[in-house]
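Before I ask anything, let me first share the structure, which is written out below as structure tokens.
In this view, the complex is presented without one of its protein chains, the others remaining in place.
First chain written, first letter: the chains are A and B, and each begins at residue 1.
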Amino acid sequence: MSGSIEVHGLSRVFHTTVRRPGVAGALRSLVNPERVAKHAVSDITFDVAPGELLALLGPNGAGKSTTIKVLTGILTPTSGEVRVAGVVPYQERERNARNIGAVFGQRTQLWWDLPARESFAILRDIYEVPKAEHAARLKEFDELLDLSSFWDTRVRHLSLGQRVRSDLAAALLHDPQVVFLDEPTIGMDVVVKEQVREFLRHQVEQRGRTVLLTTHDMTEVERLAERVVLINHGRLVLDGSLDEIRRRFGSTWQVRATLADAHTDAVALPGIALLRRDGPQVVFGPDGPEAPTVNSALKAIIERYEVTGVAIDEADLEDVMRNAYAQAGAAA
Amino acid sequence: MAALSAWRVARVTPLGELNAPPRMTGVALRLLVQVVLVASLWHGLYSHTGTTAGLGESQAVTYAVLAVLASRLRELDQFAGRDTVIQHMHFGTIVYWYLRPLPPQRYYALRALGEQVYGFAWALGGYLICLAAGVVEPPGSAAVTGVFLLSLLLGQWVLHYIMLATDQWCFWALRNNSAILIIIFAQNLLSGVYAPLWFFPDWFVTMSSFLPFQATLNVPLSIYIGRIPLSDAAGQLAVQAGWVVVLALFTRFLWRRAALRVVSQGG
Partner (left out) sequence: MNALRITWRVTRLNFRAQLEYRAEFLLNVAIGAIWQVSVIVFATVLLARFTGMGGWDSSEVLLIPATRMLAHGLFVLLLGRVHFIGRQIQEGRIDIYLMRPMPVHRQVQLSYFPTNALGDLTVAAGLMVGALSRSELDWSAGRISYLVAAVVGGMLLEAALFTALACASLRFPAADYWSRWLEELLGTFGSYPLNVLPRAVGGFLTYALPLAFVAYLPAAVLTGHGHDTGVPYWLAASAPLVGVLAYLGSRLLWRWSLRHYTGVNG
């Protein structure tokens, strides 16, 4: 039970006021506002096992933030059930607060006028973390995130990368089982991004934290997530591995192989089609919905044939996701 | 443990100020200039007049200078610290208040307390200097001092709730610039910062007696200068205490509604 996230049939409807155009319209809206319902998320079900890192993907406005807000206890769902580490977040907000840590992209929870280290101390006392434990964890985080080089600087003077690293540390200092990260690396340079990813991997693999991550950075997803949940227009489109997404939305890889013997008979393999043949040069591609991933296909081809060279053309994840968003959008 | 977190949260403001020496120099300079200006203004106004509205020259000057000092108790550059409700609403960071095991209302109260104590140190320092320089008169007796301090405490308590309610307003309005300006003005005018309330026409004094503002400063300062005799002080203290209770209940209610609003709108 500890550290799991369960989402069952989650829906959330917002009521907003429509503004009429023009000054006269604005005046009318002032007196007689027109309300409409907007379904931010509809009937979403998924779960995350303890110690798993799940990437929640979807285009802007898909309902990712709404989902995270419900899971952190900030938002009450219209219907459905949610449990985070066994606690219903919006019913027992404070109990849930002790189990979770959260970073919302560029929004900092640090105290603007104080050095980052002071913020850590305030949070330590708010979360009632014993001093020795806090010091040990801070040391660990410092080794991974290099915090000590800037933690005596006031937050207002930190660079974005430094601030987000401090925010990550701040969110994890109370040893939460579950961590929510809403676009944590947005706007950071590659070096800092890599440092943050390394940190997250460490937190999942070594500390067994459950992480729910939203991001638009596909490299990040590839490096970190074993499993992804894709939502669009508030509905769940896919829950599975990255490979599954590739298979469903991005079946565009090609393997070009040079056969050692130009006279070998090349034939299609299960799920792999022979696309072209030109002497020793053969090109394979995926075949049907059961096609293997490019890695398995490569393995199968090398096992079956003696080759002197291979090259892989693969649609990168960005292309796959573009395809996925477009298709899912059309379906919804 | 709870005491520790209280201490940490309460010292955020003093620590932030100590980390910004230019800001502290600014406060000192501003306090000095304001006291000099206010004292000379009231001396000037009284130069052709004896006692008016029951206030003599030294009483009026003492009242006005103490009002300047007292208005510094909570007037810090909160905006610079980016920890006001309006900024948290604006930057979307209010969510963090609701993500911690410390209830937002307690966090807010602790921050306010820290500010109050820090501001009190300034006001007290300024007071002692003014007293030594003969700008203000000392209180009439030990009993007056005691009642004044009690009344000042109650007054600051009322002021805290007024400021809290102004901040809570942001949960609904998303912006409170105008509300803040109006409250600051009303607070200054109706509590006697601009001019002792005794100078105002009767209808104005009657109206303000139904509002909480006069309980914040006018009552304690009038006790200090002896315009409210000790024999009448009990009733005034009761009014102050009454405002504390009423506003405590009201702001509690607003906190509950604010939480509902955050929970239904998502901050």
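Just so we're on the same page, a residue touches a chain if its C-beta (ideal position, glycine included) is under 8 Å from a C-beta of that chain, and two chains touch if they have at least 3 such contacts.
Keep in mind the model is a prediction, meaning the values are calculated, not measured.
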For the chain that's not shown, point to the residue among A:16, A:79 or A:159 touching it.
A:159
Touching the absent chain when the full complex is considered, from B:2, B:124, B:143 or B:182
B:182
Going by the touch rule given at the top, which residues of subunit A touch the chain that is not shown?
19, 22-23, 26-27, 29-30, 33, 156-157, 159
Residue-wise, where is subunit B in contact with the chain that is not depicted?
20, 22-23, 26, 30, 34, 36-37, 40-41, 43-49, 52-53, 77, 79-80, 172-176, 178-179, 181-182, 185-186, 189-190, 194-195, 199-201, 204
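Definition applied: only the chains that are shown with their structure count from here on.
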Could you grab the centroid distance between subunit A and subunit B? Build each centroid from C-alpha atoms only and quote it in angstrom.
47
Tell me, which parts of subunit B touch subunit A in their complex?
1-2, 4-5, 7-9, 12, 15-17, 19-20, 80-83, 91-93, 95-96, 98-103, 262-267
Taking the touch rule as given, give the residues of subunit A at its contact with subunit B in the complex, in rising order.
14, 65-66, 69, 72-76, 90, 93-94, 97-98, 100, 102, 104, 107-109, 111-115, 118, 121-128, 154, 156
